[in-house]
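Remarks on the structure that follows.
Removed from the display is one protein chain of the complex; every other protein chain stays in position.
Chain naming follows the written order as A and B, and within any one chain the residues start at number 1.
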Amino acid sequence: MKAKAIVFVIFVAFIIYAAVKIHPFGDVKKSNMDDYIIMHSQNETAANNVVTSVVFDYRGYDTLGEATVLFTAIAGSLITLRREKNE
Amino acid sequence: MIWNIPFITVALLLAIGLYAVMFKRNLIKIAIGITIIESGVNLFLITLGYRKGGVAPIYTNLPPGTALPEGMVLPVPQALTLTSIVIGVAVLALTLSFIMKIYEHNGSLDSHSRRLKG
Partner (left out) sequence: MNDGRMSIIVRTIATMIFPFVVIFSFYVIMHGHLTPGGGFQGGAIAASAVVMMIAAYGHKMMEGRISEDGLSMAESIGAAIFAVVAFIGVIMAASFMYNFLVGTPLFGEIPPFGGNAGILNSGGILPILNIAVGLKVIAGLAAVVMIMAMAGDKK
């Protein structure tokens, strides 16, 4: 057998073992950050949607980085497929 | 019998995507494999934050009688998954435009045919 197949089988066995032994589905440990965000997001950000207030207010810097990644990828794709205008 | 079926699904998605990236020669199949790995990782991020019997973390028209910090699902992993989905779309757009230029230059979509240079 080639080395590629052996590495692939070892990696898949490792991933399936990790999926079986992880914590039971639905049984999360107590998270103080999420409890604080759920209780205080209506007072501090005045929005009903807790997920939107996390994306744009508590973690707004990550959204700025994601907008930059989207802009860079679209700019790169527009540059690669440019049509030359022959006049 | 919920047991751990979402996590086993994540492991199967990762295995299928990794098989497509490692063992296939067509460039489009490799790009599809990258997208399948991306879907597996997004599913893993969402199922990490599930509380049993919880509702969505939105206060509009909340079902009455929900205990407030313990009756809602964790909101932070859902925010991280949103970012990851958008980045996956951006990577797929750039990969496909590069594959189009390679096909126009080489004439074939085989990754073993010629060295990709020039």
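As a working rule, a residue touches a chain if its C-beta (ideal position, glycine included) is under 8 Å from a C-beta of that chain, and two chains touch if they have at least 3 such contacts.
Treat the numbers as computed from the prediction; the structure is a model and nothing was measured.
Interface note: of B:I16, B:V41 or B:A56, the residue touching the hidden chain in the full complex is B:A56. Residue-level contact of chain B with the missing chain is found at 56, 58-64, 66, 68, 82, 85-86, 93, 96-97, 100. By the touch definition given at the top, chain A reaches the unshown chain through residues 42-49, 51-53, 55-57, 60-61, 63-64, 67, 70-71, 74, 77-78, 81, 83-84.
Note that in this section only the chains that are shown with their structure count from here on.
Chain A and chain B have Cα centroids separated by 9 Å.
Only residues 2-8, 10-11, 14-15, 18-19, 22-23, 47-52, 57-60, 68-69, 72, 74-76, 78-80, 82-83, 86-87, 89-91, 93-94, 97-98, 100-101 of chain B touch chain A when the two sit together in their complex.
Considering their complex, residues 4, 8, 11-12, 15-16, 18-20, 22, 24-28, 31, 33-35, 37-39, 42, 48-51, 54-55, 59, 62-63, 66, 69-70, 72-74, 76-77, 80-81 of chain A touch chain B.
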